[in-house]
Structures are given as structure tokens and as C-alpha cells.
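Removed: one protein chain of the complex. Kept in place: all other protein chains.
Per-chain numbering from 1; labels A and B assigned in written order.
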Amino acid sequence: MLSLPRPLVAVLLIVLFVGMLLVPFFGGSYAIKFATRVFVLAIFVVSLDFLIGITGLVSFGHAMFFGLGAYSLYFISPETMAANALFAFPAALLIAGAVAAIIGAICVLTRGFYFIMVTLAFGQMLFSLFHTSRIAGGSDGAYINIKPAISMFGRTLLDFENRFTFYYFCLAALAAVYLLALALTRTPFGRVLQAIRWNEERAGALGFNTYAYKLLSFTFAGAIAGFAGVLFATIDGYVAPDLFGWRQSGIAIMMVVLGGAGTLFGPILGALLYSLIEEVLKTASWVGPIASHWSLALGLLLIGAVLTFPKGIAGLFGRKEGLKVSADQPHITRKVEDARRGQQLEVSGLTRRFDGLVAVDNVSLNLAPNLVHGIIGPNGAGKTTFVNVLSGSMKPTAGNIRLDGENIAGKPAYVIARRGIGRSYQRTNIFLPFTVRENCLIAALARHPSPWRLRSGIFVKQESDAIAHALNVTGLSTRADIRAAHLSHGEQRQLEIAMLIASGARLLILDEPLGGMGPEETGRVMALLRSLAANHTVLLIEHDMDAIFGAADTLTVLVEGRLLAHGKPEEIRRDLAVREAYLGRWGESAS
Amino acid sequence: MTAPILLAEKINTYYGQSHILRGVNFRVMPHETVSLLGRNGMGKTTLLKSLIGLVHPRSGSVELNGMDITGLRPSLVAKAGLAFIPEDRGIFPNLTVAENLTFAARGGRGTRPDWTLERIYSLFPQLAERRSHWGNQLSGGEQKMLSIGRALMTNPDIILLDEATEGLAPKVRDRIWAVLRQITSTGISSIIVDKNLGDLLALAHRHVVMAKGEIVFVGSTEALKSDEALIYRHLGV
Partner (left out) sequence: MAGTPVPAIIVSEQSAVMDLVLTQIFNGLQYGLLLFLAASGLTLVLGIMGIINLSHGSFYMLGAYLSLTLTSLTNDIFLSLALGIPIAFLFGAAIEWLFIRHLYQRDHLQQVLLTFGLILVFNELQRIIWGTFPHSVPIPSYLSGSVKIFGLMSYPIYRIAVAGLCIVLALAMMFVIQRTKIGRMIRAGESNREMVEVLGIDTQLLFRFVFAAGVTLAAAGGIIAAPIDSVYPGIGESVLITSLVVVVIGGIGSVRGAFVGALLIGLADAFGKVFFPQFATGMVYALMAAVLVARPGGLFGRAA
């Protein structure tokens, strides 16, 4: 996850900041204006990086909020006097944020390519609105006669006609926005956003309403972009529809990626670099006749950069992937006395069809709490589909699912997760770029999944206890700071279980947790699951017959989507139909 | 001493930082059926993928019919005579059974009579019946048969079959093993991965057991049957 910048980077940023403080004393008025523009652009791209790099939403229409902020100043500024910045700036922020919330509500319904295209289209829509209509001068743009000023009680405190003053205001604004964004990434809200970036499905399955999180992120980013826009309009006192255009959005993406997406500081460097390149290509005397075709050079530079430096400038400061000894010691095993019981599951008539193929066929089942229930059957028997329907990642075609009496059939995955169901996956489905501890942290945060959590606050102790307990019990404490992608296969399976424990789920559904484990590990995991049954209900799909016959209290056999048998292991072993359909030779040799 | 048809030496394959295959040496002789055994996650699929070229080993070499195929893209390895049938079968859902079968059909090197569409249909009568059905309208067992038939239509010298009968009902499994016996008797070499030890012991000439990315046993059927400790430890039966 995003952490505070490394010392080297922090020093660089501070040096840059101090340098910028001094520029107005040495540079001319052109340099001051140029730098102010860079600061404002940097604010804009930091907001875009929050969307792209932190949340994983690649928006190709972000400039529309920039434009809205800019145009707000035009609409708010009176003809003959300065607008009050204390009013105008927040107003621009709010207007941009409000529109972002509305447009975001639609855009965030989509993902991936569709999201890129939808945001592009909305940006163009706003562009054409301002371009072809008579609003604010249409394609000619409009002027803001007098730049805003900060005034209180009738006295002008800061007049932004003064380039000097505005320069420092923008620099301060940039620092503030960067620090705000950085702080946000370290709140529970920000951490979950990062989880959504790397594995949205998993985040939803843990209980987070990913739509709400993404929408909030989109709105926040849009509001900050609007703030950047109103500052931009103040620099020149002129607004034009091009501010909304996709070329502007594309250039912003360029700055984010060239600077290094997801670092928040990288895009600032990207904005600086881009502005310098543009300036040089346009005006340097040695460029000569090429100057009028500077965007050709820019395009080639961009292509070259994408091909050779995909991680951008910040990638040059990349941190080496390795062990980082955690500063705080994990809490000693304090047995978390969980006074809760497991949950009761009643399934009736559950069916799931796919285009004519019946994957789950009228299955009815009662699973008592605080027991280990095994589900076995040949591959393709519908076990994973059954479990997908239970956990909400698929909707049933028919039937009911009652969890402690409440019908949860058809509800979205995150709602079902909040009711207490947690699942692990057949193919390891964790947050690969995060460390083991961070994976468990996200799971623990799911106990209180509201997106409005901006302070770690009161739940920190409960969460860190849950994490420590989960790590201890699955034997991962010594690996807590290793990135999940570097774990062995067996350790990754254990991390899946640790996340379930950390999340506080009460009905655990485990899809082939023993995959890839040797006899000792298998024994340990099965013992763990049995001990978990004390205050959870455990549902287990497995192929390892020895393990499951030894540990399960009940067994359910699914074949071709139908429930073939259900009962105690000894009964199942003796059941002829089961033997014939599935156990075959194994059943015979065991009897 | 005849030359092996497939020779892999000191294969080290990584997924990112994870060292999956550790110095694996593997060989298949002409007309030989080799079984590849081991639990999930031990590296069997990674080994097969390293042979077809879907993943490239960081070090080591692979030779097919004497030709160095290390690092070649899968289509070139396939054209050199190696057919890989993945665990999930890879049936094209938007093509019919007939289209799937003829998709990449090509002639063999002439050492054996070619597999033709007619021969495949007589080997798998169910596929003949459903030749105009879409790929996604078939059951699991039929898809498995289709994937095998499609591979045969490319007339390879060696077949790599990842999970021959996983998830299939016993009756279907028996049919697959019978078909595999017929196929291997035509002289084609093969590497077969499966969890059914008994069936593999009956079919394969030589057995290879993998654990944690390394080969822990290579030997005949007799040798494997008699090593009960190994069977328990690595195959869990």
C-alpha cells in the first residue's frame, strides 16, 4: 500500500518546495506565471492520481471538472469588481464536486474499458455543451474582468491580481492538497480504496460497498480538480471550452503516468516535467522551424516514455522489494475470546441456471452452527457455483437461503458478507501487492465497512488484535511484512484463511483450502478449522478424502448440481449411490 | 540408444519472485507414456507450460526431436510437434464441435497414419453426434474428449495432457482411459497428469512424481507400487 515517501524522496520534495519559495526573488514575472501554472496543473493531476493510482479508476474525462471549476469563477465573478475568493473558491469546489457526484453515479457503474470510455464521453458532452451553445461566449471563451481577492468584513486581505501573492497562495494550496491526499490514503477509507484498485471483487466479498467507495473517490477527485480549475481561471482571467476537452484529460493522464501513478508525488514531478518540455519545444531558439510542430515531438516523446519507462519518474526512486522488519511487535497470542456463535444456514430449493445448463439443481440443505460441514463431489458438480450463490457473487435462479432465519438469497455480495458470511477461493484471491499484514488489515477493516471512516480511531485496538490473532493462528506472524505475491502457494492459502478470521465472519466457506499442502500442513489446517468450529460454522469444499472424512461433522455430496446425499461421514461412506457416482474405488477400498 | 523425443534439462521457472520449478530434468522417449504425479500446487502444470512455451524458464533447456525449443513461442513449439491440452480444456465456446476439431488441423510427419476427422469421430461417437453444437453446449466429459480430439487433429509427436479425468463421473473417466489406451497404442508419446493413481499405474510406462517444484521419483510401475511411504507422503492416497 502507499506509504509515506522514502527519505530520499521526502528530501527532494522539501528541497523543491524551498526552491519554489525562492523563485519569485530570482525569476522574472514570466517565470512566476509559469510556475503558478505548474502548481495549479499539479493540483489537478494529484487529484487525477487519486482516482487512477489510488482507486484504480482511469478517467479520461477528468478535465471536465477542471473546466467546471474554471467556468464557475466566470459565473460568480461580478462584472465590475473582484469576486471574494473566500466564497468563489469553495463554491467552485462544491459545484465541481456536485457534478462529479452526479456523473460519477453513472460512470462508476462501469469498469475497465467501459469506465474509460464513459468518462471520455461525458467530458466531451460538457465540452460540446460549452462549445456549441451561447453559454459564456461559446467557443470563443470568456473573460473574467477582475481577478478574485480574499476579503473579509469589507477589507481586502489578499489581492490575486498581484502575481506574487497568487504565486504563494497556489504553492501553499498545492502543498495542502498533496498532504491532504496523502493523509487520506492512510485512513481506513483510503486503504480500502487501494484494496479496490488491486482486487475489487475481493473487497466486495469482504463486505465493502465498492460502488459507494468509488463514487466518493470520484467526487473528491472531481472537487479538487474544480479547485484547480478556479485557480487556473484566476491566473489568466480567461476561460475557454478547451479546458473540458479530452486532449486536456489526456495530457493530465500523461503527467500522472510519466510522473508515476499511485505515488501522489510523482504526478507533481510529471506536471513540472511536462510544462518544461512544452515550454522548451515551443520557444527555445534552437528548435527553430520545428517549433510549430512541437506536438509531434511531444507525441514521440510520450510513445518513447511509455515503451521504456512505464513506471514513470517515480519508478526511478522505486523501493526495492524486500523484507521490512516491522517496527511494532505483534501482540502475543491473547486468545480472542469470541463469545459469538457460528450461524445456522438453511437452504431450500436453491437453483442456478446458466443458459440452459443447470449448475445447481434444487438443492435443499440445513447446516447446524458450530460444526464443520464438508461438501464433496466431482468437479463440475456445482460445488463452487453453489458456494458462489451462497456468498452472493452470483444470484440464484430460484430458491431461498436463510442465514439465522434471514433470507439473503440474491443480495449483493457485500451485504451478505456483512451478515457474517466469509469465503475463501479455490484460486487464491488476495491482494497480491499488499503485505500479509496489510491483507489482514483490509479484512479487519471490513468489520466496520462504512466509507466515511476517516480516522482509524476507536476500532484500532480491536482490529490489530484481530490481525495478530489471525496471523498467529495460521502461523504467518513471521511473514507478516512479506508481500503476498512472494509467499509460497501454501502460505497464500493460509493467508486466505487468516483474512477470514481477521474479518470476523461467523460462517466460513472455504473452497479447497488444502490445495498444495503436504501432510503436516494439512493436519495443521484441519486442526485449525476444527478449533474454529467452536465459534464459527465452517463449510468446507475439499477433494482430500482423508482430511475431510477425518474432520467433518457432516458431509454433503453434490453430483451434477443435485444433492445426492447428506449425513455423517460414516453414513456417506456406506451409501451405495454415493459410492457408485463418485467415490468409486476409494469407497470400496475404505470399507 | 534412441534419442528422447522430449528432453528438458535443469529447468528453473519463476512466477515473479516465486521459484516454482527447481532444476527439473525430464525426458520422454518415443512411444512412451509418462505419468506426472503430485498434489496441487507442486509444479506439474508449470512444468507442462514450460515445455509448450506458455511460460519461459529462466534457465535450462528444452529439446523436441533434437530441436532446441527453449524460449520459443507456443505456436512454434506446437508446429514442431508438441500438443498441450490444458486443464480447463480451452474449448472455443463460439465455434461448433466440428470447427473446434478442424481449427488447427495439420498433417503429421508421416511416422504414423494421420488422424483425420473420420477417425476422431469413430474414436468419440458422442462428438460425431454433436458435431454442429456450439462448444459451450457440451458437458464436461464431452469437452474433455473434444479437447483431446482437437489436439490429435494437429498430428503431434507428443501430447501433454493436464488432468485427464478431473471432475468427471466414473463412467466417463473409464471411457477416457480406454480412449487414451487406444491413442497411446498408435505410438504417440505422452505426458499425462491425473490424480487417479490406479489408472495411471495401469496405463503409463514410467512415472514421475513432483513435490514442491522438484522431481522426487522417477521409475517404473513396479518401483512406484512398492514405495508405499512415497505414495502416502506425496500422493496422499
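We adopt the following convention: a contact is a pair of C-beta atoms (placed from the backbone, for glycine too) under 8 Å apart; a residue touches a chain by one contact, two chains touch by 3 or more.
Nothing here was measured: the structure is a model prediction, and the numbers come from that model.
Partners of the chain left out, restricted to shown chains and counted across the full complex, are A, B.
Only one of A:31, A:81, A:300 or A:534 touches the chain withheld from this view, namely A:300.
From the options A:112, A:457 or A:550, the residue with contact to the unseen chain in the full assembly is A:112.
Across A:122, A:265, A:386 or A:549, the single residue that touches the chain missing here is A:122.
Considering the full assembly, B:73 is the residue among B:58, B:73 or B:112 that touches the omitted chain. Within the set A:1, A:181 or A:257, the residue that contacts the chain not displayed is A:257. For chain B, the residues in touch with the chain missing from this view are 52, 54, 73-76, 78-79, 84, 86, 90, 92-95, 99, 103-104, 106, 150-151, 154. Of the residues in chain A, those that touch the hidden partner chain are 52, 58, 60, 106, 109-114, 116-118, 120-122, 124-125, 128-129, 132-133, 246, 250, 253-254, 257, 261, 293, 295-296, 298-303, 306-307, 310.
Methods note: only the chains that are shown with their structure count from here on.
A separation of 40 Å divides the Cα centre of chain A from that of chain B.
The residues of chain B lying in touch with chain A in their complex are 16-18, 39-42, 136-137, 140, 166-170, 195, 198, 211, 232-233, 236. Interface residues of chain A facing chain B in the complex, by the touch rule stated above, are 321, 355-356, 378-381, 485-486, 488-490, 512, 515-519, 522, 543-544, 546, 559-560, 580-582, 584-585.
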